[in-house]
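Only one protein chain is missing from this complex, and each of the others stays in its spot.
Labels run A, B and C following the written order; every chain starts at residue 1.
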């Protein structure tokens, strides 16, 4: 019943021809169709950046907010209505730069959202400045003589803060990416999907990535092995994609909350107080 | 020549009697004296919190700024004048909550500052609310029924982002803490000193900590072993203190910058342009 | 014994001595004796030590503010004696802990009541914390309050803790009462033990109002003096089914409530000035995506970190200039806990019906610890969620986006809630068309898009025209024909009320325009100001932000201003002196 057409938007992506983000969009749609999640129960939340333009290109509910702030918006949505599938789609600047604190804390709380980062190692929309994942020596508009900034490794970072699902995909392999996204959505809690999604205009690393990329599954990686996962995240021998680390034994923050304050979620209608209750609370201190 | 007296302030700490922060203050003074760093070449930068009141209690240069922002202030100081010893002293809310993004990025860039976090697992100054390091189940003013928030492990977090010096001390052992701080200051690049510094008013865990604490050195820990360091950071068998992880082979961000733009630091007087240079730059685009 | 209409009590101690809780017990005792109260928490940004005080103004009729001087001072520390003794009124009394405090600066005509408060307390507990209770016993006796009420209140206060603690406290209080009874009685009010009056401070009553309005999601990062809101809500979370999200910072808090509201919940955030500064970018986000939210700023004395536990009204300019460029917002400022309840309900109502952010300005002078007797009726809320699209028509179920930002007469468009089939849309902070599609990228600057841009800008801003009509002109407190009209906003109305009463007694006729609906201003305001006689401004900031704003909006310049910026609450006596000066009368 749920098919790709239902997710089709009449808004044409304004990405540059060849941009990696097309692959991510395709993979996300495929994943939602495969999981049979209806578009109206899906909320795609983004920040600001080329990648963050994604929500308009997939006909689900969407929130195209501020640079760096999609994660807290997504948490608000999820806590307000835990029945929704909430997905963040944004860039490396958005999620690993200005917005990284939100990502880190969502990961450690194990908030039940999926965060897809279109990691192109550059600030695309603002025309090519250094990002937190830019490489040492990389020439950008803000590092004309080559970067002296040590890059962030988002995978080991999220493992370090206790992330329970850490993965990386490649926009050039949308089927594989769709599988990762499906697993991420099904995951109990916070899931990071870092996607190498090259920017063909400001830092085109397609050929290089294609050469280096290999699948963790093919290499026999066991995602429950944190130690190996860290090694793989930090390896300079090729570029592994797949699920680096995963554990399903940690309750999500939303489960924990519901244990405490029940299952009637905030979005389900306002709940007012009757006169007696009001009076009782009014006299609480006297 | 440099002695404790030089660091003495006539301002009396307003911490509660028995607060862990007294031990941190003592250890910091001791470390500076031991390293023979003159007070006027030291800048202690803090945020807002009980712990952040520290700068007034040690007679060095100090900057008592905004909640969560001492790290970027410290970076500005260090980049402006790399000859200064720049130390951040703040709380777990300040550095692991609102200000954590700055800490994370300073760690990954390997900025040459020492960050001492007085970690009391609570927001002290604001009278006892949940902090990012508060334990699951902890009863605080904001979690009267026990916390459902999974805590952050700051040590593994900073290792995950590539931190090059990760340590933990205990305010109850100021001599040992002084040694850690000395090593942290001598370290090439970013050094995190997480200090268990109990809040006797809102979350007194002194007795418990005293029972659990042991020194990594005594346990034969080798700080160059990241894997073991991570295990130690996450262990629930006792509370290890000491230097978890350390590497000295990564140039600091300031070294990298100086390679690029030379050693004449920004603080050393203004450098104006002469008429010829101005004219040349004025005509640059025409 | 002197019967009076109102009196004040001040307890002075070091932080950590439990003065606030003692003050609350006393407030309770008085309320259970049918007495009206206002309290103020003179605390410091320190957890133990220093000098803190708790002030109670109590009366047979409603009181609003600090009252005049001190009638009963309880000095637990020397500093309390030194700081406050000179302010004690004739006929007043000073109770002090004679084991550590020496009498000093005691003006004539004041009774000194020495008692070994700490030593007595140590009889009943290993820490001297019950010295508070001892002093309350003495006070009750001096004030002629029936001990039964004291006993009952202590039982209520410690009810949840061990019964044993309550009993020992009662013993301590009894010993105090005996000491007090040996003294000549002092000033006393007219008690009515059959009447129990409720009291709340504005943080609590606003929280109660919010929950009554159906707020189900609250996000915050703690900040004095807004923290009591999150404490209250967290304490009632299980009972009332509120989700309280303790965010990693204020930016997360406000974005979370925007997400929660977008997904259908009534949602709120609260903070103080510094935290609000960080939230600003997201206020623009809420306005641009047309997501209803309520945000409370409980102001404290700034600038910057300033005096975190002291009061001020300095954040108005910030609210008028929020974030980049122009967008609609509503600013309200309740006077005290009485109207804060209904203001909460109104805030959610306006926010939902116009899909705009509503900002609520309160301050420390009416917040944390500043209890006031509730005389208002707190009615259940009538809920109007505004224009909601609840169900898609058939043709929406295949392939079209929902026209979320439809151009309408009043600028408000029906909104749909995620989870509703067929009504999908993307909420946008980029400029967008009626469907929420960007006009910022491939369309920006095209002639057709310029039109869209203008229409969308006008759509958002014209909400203010409609809201303006709902905004209330200032309430007039006092007579209508006067020598001087005081302009007050939010909490500054309270000391004016007391001063006006006193001035009336002196034959000076003053009233106050109490502004609670700050932005947009009701259109009658200009006329009211121009028709009023002489005007004088009263506010708790350095530049007279509200008076400046009134000039901007109405052209009316108020020259005479009493501006208080030292962090202390405005005292009615200061208002009185100010009025006398403005009117050219001799002071006292």
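Quick note on the criterion: contacts are C-beta pairs under 8 Å (C-beta built on N, C-alpha and C of every residue); 3 or more make two chains touch, one makes a residue touch a chain.
Just so you know, these numbers come straight off a predicted model, no measurement behind them.
*Asks:* Could you tell me which shown chains are touched by the chain that is not displayed?
*Replies:* A, B, C
*Asks:* Using the touch definition from the top, which of A:34, A:143 or A:231 touches the missing chain?
*Replies:* A:143
*Asks:* From the list C:197, C:215, C:268 or C:439, which touches the chain that is not on show?
*Replies:* C:439
*Asks:* Which residues does chain B use to touch the chain missing from this display?
*Replies:* With respect to the unshown chain, the touching residues of chain B are 5, 8-11, 14, 38-41, 43, 45, 48, 53, 55-56, 59-66, 69, 71-81, 83-84, 101-102, 104-105, 257, 260-262, 264-275, 278-279, 281-286.
*Asks:* Identify the residues of chain C touching the omitted chain, counting contacts across the whole complex.
*Replies:* Touching the missing chain: residues 42, 44-46, 49-51, 53, 79, 83, 251, 272-274, 276-278, 280-281, 284-285, 287-289, 299, 301-310, 312, 314-315, 317-327, 428-431, 438-447, 450, 453-454, 457, 461, 541-543, 545, 548-549, 551-552, 555, 557, 565-568.
*Asks:* On chain A, where is the contact patch with the chain that was removed from view?
*Replies:* Residues of chain A in touch with the missing chain: 14-17, 48, 50, 66-68, 97-98, 100, 123-127, 129-130, 132, 141-145, 149, 201.
Keep this in mind: only the chains that are shown with their structure count from here on.
*Asks:* Provide the C-alpha centroid distance between chain A and chain B, rounded to the nearest whole angstrom.
*Replies:* Each chain reduced to its C-alpha mean, chain A and chain B end up 30 Å apart.
*Asks:* Mind checking the centre-to-centre distance between chain B and chain C? Centres are C-alpha means, answer in whole Å.
*Replies:* 37
*Asks:* Where does chain B touch two or more other chains at once, residue-wise?
*Replies:* 98, 100, 132, 145, 149
*Asks:* Going by the touch rule set out above, which residues of chain C reach two or more other chains?
*Replies:* Each of 237-238, 248-249 in chain C touches at least two other chains.
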